[in-house]
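Sending over a structure as structure tokens; questions will come in a sec.
Excluded from the complex is one protein chain; the other protein chains are retained at their positions.
The letters A, B and C name the chains in turn, as written, and every chain counts its residues from 1.
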Amino acid sequence: MSMVDGPTPLPGAKASQAAEDREAAKSGPGTSADAPRGGMFKSFGARWNALPRQQQWAWLTIVVVLAYLLPVINPPLISTEPGNNFALACFDMARFALIAVGLNVVIGYAGLLDLGYVAFFAVGSYTAAMLTSPDSTFLKIPYLWTVPVAMAVAMFFGVVLGVPTLRLRGDYLAIVTLGFGEIVRLLATLIPAMNGQVGFQNVGHPPGLEADGTPIFSNANGTPWYWLVLTVLIIVLLLAGNLERSRVGRAWIAIREDEDAAEIMGVPTFKYKVWAFAIGAGVGGLSGALFAGQVGFVNNQKFDVVTSILFVAAVVLGGAGNKVGAVLGGALVSYIPLRFTAIAEYKYLIFGVALVLIMIFRSQGLLPARQRLLAYGRLAYNRVAASGKGGTPPSGGAPGTATSTEAGA
Amino acid sequence: MYRKKVITSLAVAATLGMLLSSCANQASTGGATTGSGNRIDIPALTKIDTPAGAVLPAGDGKGTCPSTTTLGYIGAETGANAQLGINIFNGIQLAINEHNAANAGCQVQFKKFDTEGDPNKATGPVAQAVSEADIIGVIGLPFSGESKATGNIFEQQGLVHITPSATNPTLTENGWTTFFRGLGNDAVQGPAAAKFLTGKLEAKKVYLVQDDSDYGIGLGTATSAALGSALAGTDKVTTGQKDFSAVISKIINSKADAVFYSGYYAEGAPFDQQLVGKGFTGTFVGPDGVKDDQFVKLAGDASNNAYFTCPCIPGELIPTFESAYKKLANAEPGTYSIEGYDAATVLLAGIDKGKQDRASLKDWVKNYDADGLSKHYKWNDKGELQAPTVYGYKIAAGKIVPIGPIGE
Amino acid sequence: MSTTEPEMAPENERGRSSDAPEIDEAMMAEQGIDMEVAEAVAPDREIAVEVGDKLVEVQNLTIKFGGLVALDNVSFDIKRGEILGLIGPNGAGKTTCFNAMTGVYKPTSGKILLEGTSIGGQKQHKITRMGLARTFQNIRLFGEMTALENVVVGLDARHRTSVGGALLRLPRHIREEKSAIERGMALLEFVGVADHAATLSRHLSYGHQRRLEIARALATDPKVLCLDEPAAGFNPAEKEDLMALIRTIRGDGYTVLLIEHDMKLVMGVTDRIVVLEFGKKIADGIPSAIREDPRVVAAYLGEPEDDVA
Partner (left out) sequence: MLSTLAMSVPADSNWINFDVPALIQNFWSATFDGLTFGAIYALVALGYTLVYGVLNLINFAHSEVFIVGCYGVFFTLSFLGFGPSVPNLDFWSIVLNLVLALVVAMVASALTAFVVERVAYKPLRKRNAPRLVFLITAIGVSFSIQYLIFLWRGPNPEVALTMFRPTPIFDVFGTIIDSQQLVIVLAAVVMMVFTDQFISRSRTGRGIRAVAQDPDTATLMGVNKERIIITTFIIGGLLAGAAALFYVMRIPSGVQYSGGFVLGVKAFAAAVLGGIGNVRGALLGGLLLGLIGNYGQILLGSSQWTDVVAFVVLVLVLLVRPEGILGTSLGRSKA
């Protein structure tokens, strides 16, 4: 497409110029900035950003401790029992959250619509299974070693898929990734070594025995698995936060906003798209390996397009581009059918209708995206605010993050 | 049979080795009139005797047990696999109702856990069930995948479970002492089907088509080995496939006079329908995964060339079971309803005999040796039935009717 | 406002140390800046003060789309330190030429050299790093980023942190992030958008968006800054400010290529003008000469200026 004949990239920039100028003059700079981002979440975000660092830390600590204690407390109304073991439900929520965080890198940050993300999850699962299950003819390694291997293999697949396809734009990428997801699933059926639906039993797990001789990480024992995945999730969130507040995150957002302009501003867009794909794939593979370890059994079921779309739904529901939103979206997508087993029949209908309604009435998701893209942005923005000329910093736009440790916020 | 296909009603009832295929003399009425002259007509079975000494859930009415005693069903209740689960737990419910009605001193509770038949979702409900100390025995899980994923959880907690429908042979190779299978596995059905094809159906060249499921592959392998030189060729199809034209042209070019489809009715029915539509005049044989009223519905007229094999017992021929089930569920008993009923009966009999904790109930099942309504229940040390039977079925007047035991 | 005489050389000889024009001084004073843009953009860079040599050479550039010849054998140079205007009626091929220089289109034949190195066939981001930055006719900022973040994207073109370095927050990353804030803010102050550093760029006023684009392009530390109709949609007062800004940029040692419809602006700010019509170069010279050129007059009479903006 021609660079010059395209539509105005900032919709209505020209048309609303006069109005905005007037408004800006009246209300002072900055204040009108994030007005469209209304709702209660905005006020929450604003209040959060207004808190001093120590208080943010204190609140975060409480949230993290509560998260760890969740299966131990087993809160009555929230619990998924008696239908489903609550600790395992927590594990499943954390797993979905992890997947959503990984996919958020691809969709939310880089704006690449990946409809075959489940393929990377499958690659991770199969890697862990084939390197630990007695049903596999491969060499065997301890389970914990398979986790980095699964990430590496999934990243490799991400690059292999990404290099040829990421030159394609938007919708083409969607169909190609969708096709890739199907191909991986079908190859799991077709390649004899991957055992098809027969699958791999007794996939490994981390070492350690309980007093009674059963493994700590038994597939019935949700709490240790949940803690493991939650820890991994927090680490991944911290690292994702690091990337977000670096040239990598800025490159991704720039690509999402206007790929041509990003390229012309010196962003090697192709390289960063492949990175987004590879990192997303790596997290997908990681969650796949953890999942394979917990279930202890891997076969070719449930790696289908519908599962991929559920992952996308989790990201979009939470708010594409917001990693905390992705955690929330992923956890909800997993939790609702586990908690309300009576409505399991309706879950896809509810998903469908909810997606439509959310897109129509709150298209930015439950927690709208606002990336903090500068590691030391707070210094500058505070200066602007302090100088008195800038008015109050915009609610979502005051990136109050100076260190990576706040990534879990 | 263990997978994601809904099996709707076909009444199944049972007898043991003493079934009287010889007394099944009535010719099928109407229906099977498609005129391919080379088709063998095998008369349908109309009644079978139940074993005289079959153990029934009611027992002797003198059982006593704590009111907390609970049996569980773990398996599909919702989702695409729901129908099979409904067939099973209604059978269980019937057994428990009959038991509780007869034994005032022993009111056994019944709890259900939903897995949707999905191995990835099964650990949650299973972990929940084994953690509830009152549950001393379980009927389930119906599908092989979920059974593989969770068998070790039962083993760790020493909780006995009898699957009414999971037929993958490898399930009993895990060294699990808590796993028992309430029917014949695929390794039994395959050779029986091969013998049925080349024997009673007089097929010279059999084309074998299998799907990509665990079940289809396992059964297909067992059958093709048993077919030997009668095998004219093999092909594979995919779950969810709708168009079989490429497979069909290969079959027609191979001049096969029979097709064995190792898979489920969802693909088997359109496959047979398109096969006949393309001018195939031979017979079509499918296993228990294909034997379903849905097959007749979906294949239409084409289904007249179809025969079935099944390690299940024609339950609709046992009037007492059929009427009781109908009263409870407001539907005909479905595939595996009677297996669920019998499995529950085995556990209930143990409870009445005072085996009221997990360890003793497990031992009870291990040493069990008695007739059930459908067959004789005695397991070997791995948890396989010692004498499973395989039945043949055909289509008559748009209904699936039994034609007697095969493969003997 | 056609005061600019063909005195390109003398003015440019002052190079980096030149006294900024008065408007610029006023503006800077108003904002309390005492820093030159070059200082902010590239504190370590030696700004070449030697002027007049060829920085960009466009040689026999031809671009065809299917059967349509958009540019036909066009040649011209951009000399170090000058402000070159590229003008022509609608459809004359200005933007095509511009896009070819920034790597959007591949030349059908001919060459474009930057400091003697061909930029034909290079990837766009490489061209940017070679020292050629541009703005867009219809603003293309990253709407969901703040003004400061937009500028830092430009600064990232000169950063060397790897993905791993960012992931693990290695020292280079921290150093670059800190300096990016300082330099980004300096650039925003330079173009007068510093007060809105924390505002999402899509919420900025139109004028601020235009200025922010210039800051973002400057952030890539270019040798040549290409401005594609930077005054589109501006009122006369804003145009005055813009002219001052462009002069300041040039005054700090940057070379500027300006595509513009507004003749007054072009005549007022450029040192030299290249005129295109129907894909061919029809004139090349100092503004006063161009103004008199009969072919240019004819070309512009053929299409009234009012239609052009």
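Heads up, the rule we're going with is that a residue touches a chain if its C-beta (ideal position, glycine included) is under 8 Å from a C-beta of that chain, and two chains touch if they have at least 3 such contacts.
Fair warning: this is a prediction, and the values are worked out from it, not measured in the lab.
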item	value
Interface partners of the hidden chain - shown chains only, full complex considered	A, B
Selected from B:F154, B:Y215, B:F244 or B:Y325 as touching the chain missing from the view	B:F244
Sites on chain B contacted by the missing partner chain, in the whole complex	6, 8, 80, 82-83, 212, 235-238, 240-247, 249-250, 253, 266, 269-270, 273-274, 277, 294, 296-301, 303
Residue ranges of chain A at the interface with the undisplayed chain	1-2, 5, 7, 11-12, 107, 111, 113, 137-138, 156, 160-161, 164-165, 167-172, 174-176, 178-180, 182-183, 186-187, 189-194, 305, 309, 312-313, 316, 320, 345-346, 348-349, 351-356, 359-360, 363
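Everything below uses one rule, namely that only the chains that are shown with their structure count from here on.
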item	value
Most contacted chain pair (by C-beta pair count)	A-C
Chain B-chain C separation of Cα centroids, rounded to whole Å	77
Centre distance in Å when chain A and chain B are each reduced to the mean of their C-alpha atoms	42
Chain B-facing residues of chain A, complex	80-85, 87-89, 92, 186, 189, 196-199, 201-202, 214, 218-222, 291, 294-297, 299-302, 338, 341, 344-345
Chain A partner contacts - residues on chain C that touch it in the complex	95, 99, 102-104, 123-125, 128-129, 133-134, 136-146, 148-149, 152-154, 156-159, 161, 163, 166-169, 173-174, 176-178, 180-181, 184-185, 194-207, 209, 216-217, 220, 233
Contact footprint of chain A on chain B as seen in their complex	78-79, 111, 113-114, 116, 118-120, 123-128, 130-132, 145, 148-150, 152-153, 156-157, 168, 170, 174, 212-215, 217-218, 238
